[in-house]
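To start, I am sharing the structure in question, which I have written as C-alpha cells.
With one protein chain withheld, the remaining protein chains of the complex are depicted in position.
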Amino acid sequence: MTTESTPYSGEQTHGAPLPAGGPNPPKAPDPAIEGAPAGESLAKDAWRRLSQNRAAMLSLGLLIAIIVVCIVGPWLLPWGLAEVDWNAFGTGPTLENAHYLGTDANGRDLLTRVLYGGRVSLSVALVASFVSLVIGVLYGAISGYLGGRVDNYMMRFVDIMYSLPFMFLVILLMVVFGRNIFLIYAAIGAVEWLDMARIVRGQTLALKRREFIEAAHALGVRDTKIVTRHLIPNAIGPVIIYVTLTVPKVILLESFLSFLGLGVQEPLTSWGVLISEGVDMMESAPWMLLVPSIFLALTLFCLNFLGDGLRDALDPRTR
Amino acid sequence: MAAIGGRGTHYTMTSKHHKMISPRTLAALGSLTLGALAGPAQAFSVDIANGAEPGSLDPQKTNGVWETRITRALFERLVSYAADGSLEPGLAESWEISDDGKTYTFHLRDAEWSDGEPITADDAVFALRRVLEPTIANQNANLYYPIVNARAINTGEKDGSALGVEAVDTHTLRIHLTQPTAWFLQALAMTEASPLPEHVLAKAGDGWVEPGNTVSSGAFTLSQWQPQSQIVVTSNSRYYDADEVAVDKVVFYPIDDANAALNRFRTGEMDIAYSSVPASRFDWARENLGEALRVGPLTAEYFYMFNLHDGQPLADKRVREALNLAVRRDVITDQILGQGQTPSFWYVPRNTANTPQGEFDFANLSMDERMKRATALMREAGYSPAHPLHLRLNYNTLEDHKKIAVAVAAMWKPLGVEVELINAEAAVHYATIREGNFEVARYGMVATINDPFDFLNAYADNGSASQSSGYHDAEYDALVAASTAELDPQKRRQLMTRAQQRLLDDYALLPLYDYVSVHLVSPRIQGWESNPMDVHPLRYLQESEQ
Partner (left out) sequence: MLIYTLKRLLQAIPTLLIVITISFFLMRVAPGGPFDGERQLPPEIEANLMAAYHLDEPLPMQYLRYMGNLLQGDFGPSFKYKDFSVTELIMQGFPVSLEIGGLAILLALLVGLPLGIAAAIKRNSTVDYVVMGTALTGIAVPNFVLAPIFALVFGVLLGWLPAGGWNGGALPNLVLPVVALSIQQIAYIARMMRASMIEVLGSHFIRTARAKGLNEGEVIWRHAIRPALLPVMSYLGPAIAGIITGSVVIEQIFGIPGIGRYFVQGALNRDYTLVMGTVVFYGVLIVLMNLIVDLLYSALDPQIRYDD
C-alpha cells in the first residue's frame, strides 16, 4: 500500500482487525492519536513531518522555553510573589533593586508576578483543555455515530448545558467546594467540551456514511472499536485545530472570570489578571499591560503554529 | 421614538432669565426631540456621567448616591441642601423646634407641583407615612424612628395613621418625636422625606415615577428615561425658585466603568463625571486635567471590621492591638491611593459635623516603636513568624480594595501573620459579614446624614456592625444613646468622644482612612462645590462666561 492511495481505502483494508499501536508510540502528542490505526508508524511519521516544519518547531521550542522559565524563573529572581518593595510602587523597568520589568501598583516585582501568573494560566489551559478534549471527543463521536434517538437525546443535553449560563456553574462550585482553583479549571473544561462535542459529532455525521465505516460495519466490527479506531482518528484534523483554539480560549475565559472577580485569588495571579490590571494603567504605566500581554500573545502564537504543524503532520490528506 | 416624556413638563414660562437669550420654552421643546444632542444652542445643558443606572426614581426606594443625585433634582424636601452641603430652607420657609426638642413645626411656602396642584402639608404627611409602610421597605426608614409610633408602623404593628405627624393646616406641618434627637433635621433633608404627590400616586400606582405620569416639586422634571442609556430632566417652570435656576436641561448617563466615564469626559461629551478617576489614574489626571479634577472631603470611613466573637483569633485584644499598630496608614493613603485621603486613627471621619475627638494612643509613635510593641504583643498572644497566625481577610471585588488588602497583608507579615485574601462580589461579601463568617473584613461606611450618629450607632447595641463583629459594651451603648438625645452640641460631642474612645481603646476595628470624593467637573460649570455630604444641587449650577 502506497502513501498515495486515498486514506479511506487504506484504513479500510487493514484498520480495524489489527491491534492498535505498538508499545508506547514515541512522542504521541495527543491521547486521541493512540488509537490511530497505523499506530507506531503513523506517530513516527507525524513526528518526522512535524520536525520538518520550521515554524512549528520554533514554536515548540519557544513554548518549552516559556514553560521552563515560568517554572524555574521565580526561584532565580530575588523577589517573591507577594513581596512588596516599599520603595518602588508602580515604577518602570529598571536594573535597580532587580525590577527588570518594573513593579505593579502594589510595589511587587512584575517579572516575578508574570512568571507566577504564567504557571497559573498555563496550568488552567492544560487541565481545562484536557478535560474538554477527553469529554468532548468521546461524547461527540458516540453521539454522532449512534445517531437517531440517542444522538437526539445527547445533543439535547448539550443544548441544555449551553442554555445554562456558565457563571452559575462556577458560582455553585465555589459555594459548594469553596474557592479551589482546580475546580475552576474543571469547571472551564466541563463547559468547553460542548463545542468540541458538537464539532466531533458534525464530523462523525459526515464520516459515518462513508464507505470505510460501512465496510467495517459489514465486517462485524464492534461499535466501540469503530468509534475509537476509525471515527475519532479521522476527525482528528478539526479536533486539533479546535484544541489549538480551545487553549487560548480557556486562558482568555479564565481572565474574563478573574475580571469579574471569580477567578484566582490574590496573591496568586494569572496573565489574564495582570492584563486586566494593566489595561487601567495603559496610558500612565504601559509596561504593566505590555509585559503580560507579550507573554500571553507569544504563548498563543506558538500554540497556534504548533497546532497547525501538528495538523499537517497528523493528517495525510492535507499534505 | 421622540417625546416619550415632556407630558409632565410645562412650557408656559414667564422667565426672562439671566444672560440666556433663549426662553425656557425653547429649551424644553429641544428636549422633546430625543435624538438631538442639545436644544437650541444657547440653552444651558449639562451632561453628567452618573456611575450607574438608578434602581428607581421613587425617592423612597432609592439610596445610592447615583440615585439621589437624580431624585434630589426632581423632589424638593422641607429642608434642603445648599451648594456647600449645609442645610437650608426648602419647601418649608421656616420652622420651630419646641424647647424639649420633641415637637417640630414647619411652615410651608406657597409652592406647586409641576402639574399646578398646590404642595400641601398633607403631601408631607402622606410621604412620611409611606416611607414607614412595611411594603415600601425603605432602607433608611430607621432614621425616622424618632417620630412617635414610627417603629411600630414600620414593623407592621400599627397603622400608618398612628404616626406622630399632622397637617395643622394646608401650610403647617407638625412632627412629634418620642425623644429629642439631635440630627432629626438632617433626616428630613434626605430624599426619603420629600413630600409626595398623593394625587398622582393614587392615579398611577407603582408607575407614578415614569415619564408622563410623574410630577415633581424640585427644580427639574423628568422628561425621558431610557434604562441603561440616559435620563433627561428639564427645568421645572413651577418650581418655587425657578427664576434662579440657570440650567435648562440635565442628562444623566449611567456609566459604571470609571475609565469609560473618564474617556467621555476627556472628549468633552460629559460636563461632570462622578467618581471617574480610579486610584490608578489619579496621578495622570492630576497632571493632565488640571482644575477639572475636584477632590473633596467625604463623610465616609474605610476600615477593616474585626470579628470579636468568642473563639475567634481576634477575640484576643492583644492581637487586635498589634494588627492596628503594624498598619502604616500613610503608605496606603500616599503610595497606593494618593488621592488625598486622611490616614485615620479614629472611627468617625474627621470632616463629619460635630465629629468626636480622640485617636489611638499610638498615633504619634514612630513606626519602629509601634512594630516593637506589636511584635511583643503578638509574642505574648503566642504568635511569631515561626508560629504564624493564619487570618482570612475578605474584601469585595474592586481594584483599590485589592491593592489595600495586599499591602496590609504585607505589613502584617513581619508579625507572623499569614493572610489568606478572599475576594467576593458585594452581595456575597456583605452576606459573609452579616453572618459573622469572617475574621477580618473590609468595610466602607458612608454617612447618610452629616452626623456621627450612623457611625456610632452601627457599633451600639443592635447596630449592624455590633451584630456582625460581636462587639458589645454596655457603657458604649449608654454613651451613644445619651449623645443622641443630647441637644447641647458641646455636651453631645463630649459624650460621643467618650464613646468613640472606648471603641478605640478596645481596638475593636482597624480604621484605615477617611474617604475623599474625586470627581471631574468641566471649567464651564460654576457653582459646583466640594462638600463632605457630596451633594451638588443642580439648581445652583451656572454656566461660566468665557
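All chains are identified by letter, namely A and B, in their written order; residue positions are counted from 1 within each chain.
Throughout what follows, contacts are C-beta pairs under 8 Å (C-beta built on N, C-alpha and C of every residue); 3 or more make two chains touch, one makes a residue touch a chain.
The structure presented is a predicted model; accordingly, all values stated were derived computationally and were not measured.
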### Query
Which displayed chains make contact with the chain that has been left out?
A, B
#### Entry: Residue among B:111, B:141, B:440 or B:480 that touches the chain left out of view
B:141
### Query
Which of B:57, B:193, B:272 or B:525 sits in contact with the chain that's absent?
B:57
### Query
In the full complex, which residues of chain B touch the absent chain?
34-35, 53, 55-58, 61, 63, 134-139, 141-142, 151, 154-156, 206-207, 209-210, 226-229, 253-257, 259-260, 263-264, 266-267, 269, 424-434, 444-446, 462, 464-465, 468
### Message
Which parts of chain A face the unshown chain closely enough to count as touching?
### Response
6, 8, 147-149, 152, 156, 159-160, 162-169, 171-172, 175-176, 194-195, 198-199, 202-203, 205-206, 209, 237-238, 241, 245, 248, 252, 255-256, 259-260, 272, 275-276, 279, 282-283, 289, 293, 296-297, 300-301, 304, 308, 311, 315, 317-319
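By our rule, only the chains that are shown with their structure count from here on.
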### Message
I'd like to verify one number: the distance from the centre of chain A to the centre of chain B, where each centre is the average of its C-alpha atoms, in whole angstrom.
### Response
48
### Message
Using the touch definition from the top, list the residues of chain A that touch chain B in their complex.
### Response
82-84, 86, 89, 105-108, 179, 260-262, 265-267, 277, 279-281, 283-284
### Query
Where on chain B is chain A touching in the complex?
259, 278-281, 283-284, 331, 335-336, 397, 399, 402-403, 405-407, 409-410, 420-425
